[in-house]
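Below: one structure, written as structure tokens.
Excerpt of the complex: some chains, original placement.
Order of writing sets the labels: A, B and C. Residues in every chain begin at 1.
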């Protein structure tokens, strides 16, 4: 399986996701944002970090780069796209995903391991998980407070486009375990064709027992299927 | 422009120093030259009050590749790997503007590390605030923590450890010390020494603005009344640009283009160019018209003294300029050749085709003043505490008081604001005695910790100096790392005060003794004097940052309890020393008394024994016993895990308070599975190590037989409420 | 009665805007990046752009002078970092 990771000035989880992809046997290439063509890939990853310092709005400036035109083309032709953290923010800025990520409700950066629940295990990204499986994944962001309009909110529910929700160890979803104020505890969503996934938690940080746990591995394994 | 006495004074120069400048120049300096002297001769750059004491510190060892004197220290961790690290203070700027002060502090120390060719892999910090009830403390704490996080998170380097303390001695002068640790290839270290004539001197990074030109602004307001008043401007950190600078530098460092490289820190362009030239016994000529400026009409004076962040100076090999420029342009950074090396041994500054200033390099560096300041020995405090007169207190109440106090509350309110996981090599995050960072793509790791004990140092500087080195050493040992070397940040009051200078000299003596005994050399550091107000100096607060090596990491060992029904043993003798203890401070507000003795022989033997046990995989968790004593250490082990403990009543000491809260040094608590206990005993007996079995782990409860029994979850709550309610 | 009450409550509220900008000579990293991006997007005759904050504040107070004093206090106590920022209060009609 071929993958590529788009690198913007200020991306800082690019090496982490590349390491994870290689460990999971993807053939990965890094793509500098000034390039005008993408290598042939089955999966395009937009990594986490602070592209352009998160200045203006997180993801806004990266969303305007030329390489994004190519990503949009690839997305429209069905290529799998994964945006993690800042990558998720970039996807919403370009309109590949609807909704937006506002400041965390307490206005503080949050880094911790949180529980999230697999809400749909019938996608290319999640087939190796059980439905309603509870994962423990690290989050690290300033702006992870997912927000969208009522129409899109309904669509997310109706078309089963919510990928993950914040929950407790047992899988209960409540405001108490909502780390950032996200609407309906949403931690990640798909587009309606389900070839694009944007998520705030960092699966690439959870593939190594020594460092954390291995709850992120099945996301990559699903993609390899 | 006439140099008046006022102007000299505003530049922080003493009369004698000015006379000395005239002698070295054989003439009067002009304003630009005066500014340069004042920058190079101030305490921060010249170390004029501390140099003769620092010279005594042990800085050598088999593991040391580069000791003090470069941008950062470098140690050998085997194979072709080296670790580059240093700590630095940003106290005064952080008090004025906590967010920007702290964040530029982090930015500055990172540049020190990556100028040497290392990729930064971890950040640490030691932050000290005034009393929590002081009106400024809360916003300072908030600003500093978000500033540290703001920079580290954005640039993408994990902030993995630190310490946070409150004490009214810092009411008017907080401490913000930041430490950075980087990884480099042993044969790819870059130094600041200039070499070769007529080589290009290159400016890279951000543009120069009027940031932090204090002397300048004050001086100009004085003698240039018609001009618009120039307020000293605060430096604003730009972690995004630093990330670009980091990547661009590391990219250029892949080949041999760079002869010498130096970040522009304090005194910016001045100190970086002088340092390069001085180390290489060369001269440097700069054409200031070429300096990239952010504001209009900047004068040579402002350009030379600006402390704008995210800038570097490099000397390049002939013919490499184009290649280097391409790299910096790829990263959207300025790259300008602003001068060349010369054989004049002078700093020559040209502007608009005129020489605006010319100073012999030696006058600025080698001939800078050095003072052997008067100092007086600390008088021994008599142990005046009459315990019989103290109101009786229950162990449980005393423990709760300590665990819920600002100084001992759980710090996750802080550490959750730092990205600790980015780079995916953090094997142990904040919360244990030391953080563990794996070397990327290898199975070895380093452990890092920063420590200080201002109360001990205030009461008995010599013992305090020894103690912090030992505590730092212990913190690395408990996670299974062999301590290799340290960096230190010496935060003290006014060195012109004999008592302060005495504290400095004696603390350093203590640090020296401990480092020598433990073979734990100092490879880098920083001195920050003049902390405090006119009349009140802060407590002496040396901060030690240590790095240790875990040769092969299987599973990170921390202080959270692992298994039910394990044995708990205490290594080291308990005498029940309560002087300077947090038991007395938190419960009785007593701050008198002597700190516990430090016995270096015991420290070394106990530490090495614990390390051996961990290396042989006989230990499930480990924690050193320090501030707060045995019961606090046991609480911390409980709170960070899913298990409780059941502790036996002490057999020998009849005063349980002394036993449970005494702060005797050189002690560790170890969790050992029953099946390993025999092996452990054997090793300890052969090593002649004092140990006692103190209890076992259990489910649910934190218990001391016949004294107290608290549900584990309640203990957690007690320890976790303060920050959330503050 | 009902009507009177409404009238009062309307009168009771005054609206202000606060504009917070970085002081001259203070580095504006955001503005710099935004300016470069706009230039790259082909907005060539952009001379300079600086970014600041904007607040819209409703105060329950009839007296305009008093109300403005309140807003000023909010600025000094929280909204503005006086060391690096300037601010300007305006009444919104």
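Just so we're on the same page, a contact is a pair of C-beta atoms (placed from the backbone, for glycine too) under 8 Å apart; a residue touches a chain by one contact, two chains touch by 3 or more.
Quick caveat: nothing in here was measured; it's all calculated off a predicted structure.
Trainee: For a test of your reading: one copy of every chain kind is shown, so what is the whole-complex stoichiometry in these labels?
Mentor: Overall formula of the complex, using the displayed labels: A x1, B x1, C x2.
Going forward, only the chains that are shown with their structure count from here on.
Trainee: Once you draw an edge for every pair of touching chains, what topology comes out, line, ring, star, complete or other?
Mentor: Basically all the chains touch each other, so complete.
Trainee: Measure off the straight-line distance from the CA centroid of chain A to the CA centroid of chain C, and report it in whole Å.
Mentor: Spacing between the chain centres: roughly 35 Å.
Trainee: Report, in whole Å, the distance between the mean C-alpha point of chain B and the mean C-alpha point of chain C.
Mentor: 39
Trainee: Where in chain B do residues touch at least two different other chains?
Mentor: 238, 240-241, 332, in rising order.
Trainee: List, in ascending order, every residue of chain A touching at least 2 other chains.
Mentor: 52-53, 55
Trainee: Under the touch definition given earlier, write down the residues of chain A that touch chain B in their complex.
Mentor: Chain A residues touching chain B: 9-10, 12-13, 15-16, 19-20, 34, 48-50, 52-55, 108-112, 138, 140, 142, 202, 204-205, 208, 210-212.
Trainee: Along chain B, where are the residues that touch chain C in the complex?
Mentor: 96-97, 99-100, 206, 209-211, 230-231, 233-236, 238, 240-241, 294-295, 308-309, 332
Trainee: Provide the residue numbers of chain A that touch chain C in the complex, in ascending order.
Mentor: 52-53, 55-56, 61, 64
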